[in-house]
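Note that one protein chain of the assembly has been removed; the remaining protein chains are unaltered in position.
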Amino acid sequence: MSEQPILIRGARLIDPVAGTDSTGDLLLADGRIAAAGKVDGVPADARVIEAKGLVAAPGFIDLHTHLREPGFEDKESIATGAAAGARGGFTTLCSMPNTNPATDTGAVAAFIRAQAATAGPVRVLPFGAVTRGRAGKELTDMEELARAGVVGFTDDGAPVATPGLMRSALAYAAQLGLFVSDHCEDYALTRGLGIHDGWVADRLGLAGYPSAAEANIVARDIAAAEETGAHLHIAHISTAAAVALVRAAQERGLRVTAEATPHHLTLTEEWVLGTHGHSAPGDALEPGAYDTRAKVSPPLRSHADRAAVAQALADGVIAAVATDHAPHTYGDKAVPFDEASVGISVLETALGSVLGLVSAGALTLPALVHRLTAGPASVLGPAYEAYATLAAGTPADIVLFNPSEEWTVDPAAFASKGRNTPLDGDALTGRVLLTIAGGRIAHDGLTQTTPRSR
Amino acid sequence: MITGAPALPTDMPADALGHRRHILDLDDFSRAELAGVLTTAQAMRQVLNRDIKKVPSLRGKVVVTLFLEASTRTRVSFEQAGKMLSADVINISGSGSSAEKGESLLNTALTLQAMHADLLIIRSPHSGAPYFLARNLPHTGVVNAGDGRHAHPTQALLDLLTMRDHLGDLAGKRIVIVGDVLHSRVARSDIHGLGLEGAQVVLSGPPTLMPPPWAALPTHVSIEPELDAAVEGTDVVMALRIQKERMEGGMLPSMREYSRRWGVTEARMARAKPGALLMHPGPMNEGLEIASSLAHDPRSQIEEQVTNGVAVRMAVLYQLLTGATNGVNA
Partner (left out) sequence: MPNERQLMSADDMRRVVSRIAHQILERNQGAANLVLLGLQRRGVPLAERVAAAIREFEGTDVPVGALDINLYRDDLTSRPQPLVRPTQLPVSVDGRVVVLVDDVFYTGRTARAALNALMDLGRPEQVQLAVMVDRGHRELPIRADYVGKNVPTSLTQEIQVRVSEFDGKEEVGLVEHERTVLA
């Protein structure tokens, strides 16, 4: 079946691989980019989209998505997660292995790919677990997982349990040409989950998750990466201390990459107070305090940490914006803070959140697009560069967004089953209008005249 | 003149008790509202001293105590307060309740609301549980009877009442709180209340049990690690209970070392102002945070605190369950 050709006319074309940023046209046909820039010979049956003032870029690649299937389909399914990704401009989602059963065999990885194939055009690339059942005891059959198409290994949700396991996992992964991503948390230091060990935790009487808990494991992992020569990836980096360690490792020439989430790039610990960040020490608590929607692991950190993470994203020390999209049910969050699940539903707000960094002057729009496309592609490997460019002949994974459209976050209108976001009711600037994966339309916000009703 | 009447502020505004539905902590109290509650508590104390210990103010009101953590003293104190004001008091405790059978706290609370409970008094091991209920219960008021290590506002009110009885105006008074401040909900609420009263608070104890360096301490609070220095010329010494499990967590050296450095002793009380008060939220580890000889000393206000506990809880119930809530008044 051949899709209708699409001509996007007069858009701002940002190609992070080519390093270009210019106004022009983009023609998509037969699942590929037919031409970019100046387009001649538009097919008669092409759908023409006038895109003046809009940005056309390669579709976003998310290195860190919890799709919850198999096992937790009440939180999310591959289909709803893929739809949420499409609405957020993502054409590739790397799914986390903390499913049930864990993605620790080739069969589970194959199941995820099969489900994704029926769910729509968005590409889903599974991660495999490092340890069997993510139990932190024995390594999985990593080669079997690699053959089943996993893009990397992680025990996310938990750190790789011991320094020994980490060393072994890195050695195996290197041999397979893959990498290990780690959720860096020193359990000996994290008594409480989901809140930074800072002034807000103290104010609320909650046990916090200290910065050192992240830095300890990042340091441990970097030492293992240095010894094995393997590719280590630091998931959802959140602290200035860990950023400094990664920066130093990169300066030593180690293959250490990192990702940061939109929330760690834009929000701080104050969000747990339930006032959308507008609280200062000395303010009385509002009934909205202990906002479980802002409970996430690693936690929202201090202003200094947030600034250091944003700076590292601008510098390129952090290669990728990754969502750590973690959908949960209402009931998972409608409990006291201590008992609530960690995580935020991010896919549909990611672009609007991180565009705030551009308007704040932290980095340029092309640089930001790079961190959403070519950056994560480079973490996955050279083969993925084709999905992060507008070059003719590459797969037609495209996002078209309006960088200045303001909209209000309404979780009830999410495609994701997870409505757990602290941004509920906030205004964001920057909206995805069209997402195309492999030449097929994954999300079309252009023909929708009104947002879908509640 | 009438004899024996406690001094009452004469400038108390008619709506001194405010229009609140919940008491979650003292941090959102105004100075006037705090004075109003304490004044009401003084009046309530008289009801306690009568032969007929009951007034009809809360006839037909339903008060539920939901205690998800053991605490006979606080629960009984609320129950007695409610009964003296003629409210119907229903007690639900953690053991045997639906809460223990895995029903969520929210469902339990919504069920109680549907049964037309007017007020839910909650004790929870989880910091913030009362805030969670307050934002999810549109028709039932919530009183925090202690949440995790966060707050215990009625305990702070009774501490303030006890201090006022003995010291009068607390403005400029020095209150030393010694011990496990980090895990103490009582200390946190006391700090808010004492700030409203204009008192100075000095915290003393091991570094692992003090607010961390990044804590946003209010300006009326300071830390003095050495207890001998902290108690010098102080008006009140409040010793907090040391949980023995802190030693296992590696947060403390031995009990002997704790007692030597931060135990309240005769010698240390001698450094305080003559007539200084010694307080303890109870239950005490005699010989650990407080010398046995002091625990039963006349300077110790520990029994009086219990009586004041009922009086302030009566005042709180009266404050929350009477008064028009729609604000249509002349």
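Letters A and B name the chains as they come in the text, with residue numbers starting at 1 for each one.
Assume a residue touches a chain if its C-beta (ideal position, glycine included) is under 8 Å from a C-beta of that chain, and two chains touch if they have at least 3 such contacts.
Keep in mind it's a predicted model, so treat the numbers as computed, not measured.
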Contact set of the excluded chain (shown chains only): B
Per the touch definition above, residue among B:P56, B:P138 or B:P274 touching the missing chain: B:P56
Touch criterion as defined above, residue of B:T162, B:S204, B:T234 or B:Q319 at the omitted chain: B:Q319
Residue among B:V47, B:L133 or B:V310 that touches the chain left out of view: B:V47
Positions on chain B contacted by the hidden chain, ascending: 1-6, 8, 10, 12, 14-17, 19, 36, 39-40, 42-44, 46-47, 50, 52, 54-57, 85, 315, 318-319, 321-324, 329-330
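In the analysis below, only the chains that are shown with their structure count from here on.
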Between chain A and chain B, centroid-to-centroid distance (C-alpha), Å: 45
Residue ranges of chain A in contact with chain B within the complex: 197-199, 202-206, 281-282, 284-285, 287-290, 292, 331, 334-339
Chain A-touching residues of chain B, taken from the complex the two chains share: 22, 24-25, 27-28, 104-106, 124, 126-129, 131-132, 134-136, 147-151, 185, 188, 211-212, 214-216, 218
